[in-house]
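Omission of a single protein chain aside, the complex is shown with its protein chains in their original locations.
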Amino acid sequence: MATEAETGLAFHPMDQFVVKPLFRHIEPGTCVPSQNITEGCIRWYEPTNATLWLGLTALAIIALFVFGTRGRAIIPNRVQSIAEMTYGMVYKMLEDICGKEGLKYFPFVMTLFCFIVFSNYLGLLPKSFSTTSQIAVTGVLALMVFLGVTILGFVKNGAHFLGLFWVSSAPLALRPVLALIELISYFVRPVSHSIRLAGNVMAGHAVIKVFAAFGAMLLISPIIGIVVTPLSVLGIVGVYGLEMLVAIIQAYVFTILTCVYLKDALHPSH
Amino acid sequence: MELMGQYLGAGLACIGMAGAAIGVGNVAGNYLSGALRNPSAAASQTATLFIGMAFAEALGIFSFLVALLLLFAV
């Protein structure tokens, strides 16, 4: 931000992640919780841009999976094929990793996968708000998985679930050390699980915004701009392509890790 | 002075991403060489590939996060 005054380039890579109410403008200085000034703060119930894009995500998923499969055709059309292929992919992933017992949790895993894929892709639209770039959102997703898996593990296996941390194949002297490491890595799971997704999405979007800011160089200095502007446009195209890939891969990774954690809860033998 | 420290720290934190890049490259390269030796087993191991990549990449994401926190939140 310090460079802005000198060069005239407007770098605001993080502005796209600001949560704003849809129907009102927050007056400056009306939300400082540390000073008990909260009248301008975003209420938990009011519709914001996050609400809008969460809703659009839900609508897109419903459009694909409910209206797309309305025909119930034996020979599917394109939209129905996409829905069926997504279904088949997640189903197979869950079955391969967790076995038949894991299929009980298929709707949950499918919900996670579809939500992440669609909000990643909707977040790639210009001027949109990517919900998966918010730590709050991915944190809730990861905590849901973490708490769900932990509770499920104890309900299904009781104290036997703790065998996950007690590596019985290791020498006895090493086991307490390994147990400590396993315990720490178990509790780091939700952190890495959520930050991986949010970080990937945020990084890509921020990099695109930085390139976009450099794209305005032609307006400021034609001599430098003639080189920098085409390069930055190319850069945006390249990063955008990469982001398309990252969007699906991160959703896949999030889902597959959910499956792996679920497997640990169902079969805790190390 | 404090600002300089933040920027320096953020830049240094970004070096951590190089480690993640090496790790991810290692995973992908070893997968490829294994897949070329035994192509029939390749398809069944893509899930493992992605899990390995995700774990390797997570540490790079942590260093990215440290950089962001230094730049914007400290």
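Order of writing sets the chain letters: A and B. Residues in each chain are counted from 1.
Here, a residue touches a chain if its C-beta (ideal position, glycine included) is under 8 Å from a C-beta of that chain, and two chains touch if they have at least 3 such contacts.
FYI, contacts and distances are computed from a predicted model.
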For this session: Tell me the UniProt name of the left-out chain, picking from "Selenate ABC transporter substrate-binding protein", "ATP synthase subunit b", "Cell division protein FtsX" or "Cytochrome c oxidase subunit 1".
Result: "ATP synthase subunit b"
For this session: Could you tell me which of the visible chains the hidden chain touches?
Result: A, B
Seminar exercise, completed: Among A:131, A:192, A:232 or A:250, contact with the omitted chain is made only by A:131
Seminar exercise, completed: Cross-chain touch to the chain not pictured, restricted to B:4, B:36 or B:73, is B:73
Problem set entry | Among A:36, A:168 or A:269, the residue in touch with the chain that has been omitted | A:36
Exercise. Of the residues listed, A:54, A:93 or A:164, which one is in contact with the missing chain?
Worked result: A:54
Seminar exercise, completed: Hidden partner sits against chain A at residues 1-2, 4-5, 12, 14-15, 17-19, 26-38, 41-48, 50-51, 54-55, 57-58, 61-62, 65-66, 69, 72-74, 76, 80, 83-84, 87-88, 106-108, 110-111, 114-115, 131, 133-137, 140-141, 198, 202
Problem set entry | Hidden partner interface residues of chain B, rising order | 68-69, 72-74
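One rule holds in what follows: only the chains that are shown with their structure count from here on.
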Exercise. Any idea how many Å lie between the Cα centroids of chain A and chain B?
Worked result: 17
Exercise. Touching chain B in the complex: which residues of chain A?
Worked result: 2, 14, 93, 96-97, 192, 195-196, 199-200, 202-203, 249, 252-253, 256-257, 260
Problem set entry | chain A partner contacts - residues on chain B that touch it in the complex | 3, 47, 50-51, 53-54, 57-58, 61-62, 64-65, 68, 72
